[in-house]
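A single protein chain has been omitted from the complex, and every remaining protein chain is retained in its original position.
== chain A ==
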Amino acid sequence: MTEMLTRPVDAAAATGTVATGTVEILDGRTWTRVCAFEELIPGRGVAVLSESGQQVAVFRDRSGALFAVDNLCPFSGAYVVSRGILGSRDGVPTVSSPMYKHVFDLRDGRCLDEETAPDGRPAVLRVWSVRLSPRHNTSAGDR
């Protein structure tokens, strides 16, 4: 799982201005399109269905940084992480699952409130690689 750990993309910092382009996640060996960067509301997430049928939660924070983690909340068994609220705890970027409000570190997916899920497994969300591609990569039909 660690090989998937990548640094979040600081899109605004990269361009020095309001970023545009396409947000993509690495699904196995190929980059899958998520949506246009502007479609992401700062502080909020979206759910993405990967080519392999997995659910991924993709977020953009207030500074423009992107994060992608599993959409499955290990405490509730429901696919809801993308509907959580972004935040920071002691400078660490976080998302709070909307079901029982467990807070996860967006950098490594680790739950900051409880170490293990009810099923006994470590409460860690898989972290997906996410990137911002230049505008010309977006497909037709994009808004």
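The definition used in the following text is that a residue touches a chain if its C-beta (ideal position, glycine included) is under 8 Å from a C-beta of that chain, and two chains touch if they have at least 3 such contacts; residues count from 1.
Here is the rule we go by: contacts and distances are computed from a predicted model.
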Protein name (UniProt record) of the chain left out of view, among "CoA transferase subunit A", "Probable chemoreceptor glutamine deamidase CheD", "Spermidine/putrescine transport system permease protein PotC" or "assimilatory sulfite reductase (ferredoxin)": "assimilatory sulfite reductase (ferredoxin)"
Touch criterion as defined above, residue of A:G21, A:P74, A:P93 or A:G109 at the omitted chain: A:P93
Contacts of chain A with the absent chain, listed as residue ranges: 32-35, 39, 41-44, 46-49, 53, 55, 58, 61-62, 72, 76-80, 83-91, 93-94, 96, 98-99, 101, 103
